[in-house]
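A single protein chain has been removed from this complex, and every other one stays in its place.
Up next, subunit A:
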Amino acid sequence: MLEFSQYCLIASSILVALAMVSYVVVLAMRRTVRQPALAHAGARGSGSTETPEGVRGVGATAKPTGLVWYGSRLTVLALLFLTAALVARTVATGHGPFSNQYEFAVSFAWGMLAAYIYFEWKYQVRMLALVVLPITEAILLYSETADAAASPLVPALQNNLLLTLHVVTAVVAYGAAAVACAAGVLYLIQPEGGRRGLPKPALLDEIGYRAVVVSFPMMTIMIILGAIWADIAWGTYWSWDPKETASLVTWLIYGAYLHARVVRGWRGRRSAWLLMLGFAAVLFTYFGNLFFGGMHAYA
């Protein structure tokens, strides 16, 4: 079963790489091929309706064709293989795949792919893949180097319900954070007013915000569940453990992002920077225990 899980993981890494290649090729070709205008929801009924300019691109129903279609399908396939890898591992180990760096790397990649596919479905903005897929691939490759041996849970982790909830919320929060970061990156790489081929800045801004709307509450629940668990297992809900502290920094950055959106002068580029900073903090929180000890030393 563990072997099957490994094969699925490798398959998934290859699929993500292929999807990445498709998108890169599309991007390279896009400079010469004009993008067709996005379809608009038409009026229905006998009355005539008008929707003004300024809302284009949102919920566009342009169907992907050619390599874009392949890229999109490959991503979904990669998610399926990754899901199979996680399920197989759960069956083999008897606990959720969250108990060490290897298992969480795979879960983290799963979260990013799932969040990306959700936002792709919702907004039809496949450009996000250009940022999300390389990060996912990097995490998947990292997982291949991490120790994949299945090991029993240390006593502190023997709380299946809290372990599952604490980490599942982290996976969703981090996955959505990756999409938000991608939106921030795309926002920042285009000049004022937007560039042909790239989504409109307003749309990217919204995708970033929507992703944080998923990520931030999940992160909050993750931290609260972690605190509840720490109170049960270690006798204190907060102990400034490096991982706890790093997760608080991350939470504060996204909190700052949400507040920045209501402060004039902090919208647009500056909040896009905060999205990137936030995801950097996510990565720091995840990789932090390679450098720091503390009570999260196992994962």
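Here is the rule we use: a contact is a pair of C-beta atoms (placed from the backbone, for glycine too) under 8 Å apart; a residue touches a chain by one contact, two chains touch by 3 or more; residues count from 1.
Quick note on the criterion: contacts and distances are computed from a predicted model.
Think of the chain that is not pictured: of "Transketolase", "Cytochrome c biogenesis protein", "Pyruvate dehydrogenase E1 component beta subunit" or "Sugar ABC transporter ATP-binding protein", UniProt labels it "Cytochrome c biogenesis protein". Although one chain is not displayed, its contacts with subunit A can still be listed: residues 41, 43-52, 54-55, 58-59, 122-123, 151-152, 154-156, 158-159, 202-203, 205-206, 209-210, 213, 216-217, 220-221, 224, 227-228, 231-238, 240, 242, 245-246, 248-249, 252-253, 255-256, 258-264, 266, 288, 292.
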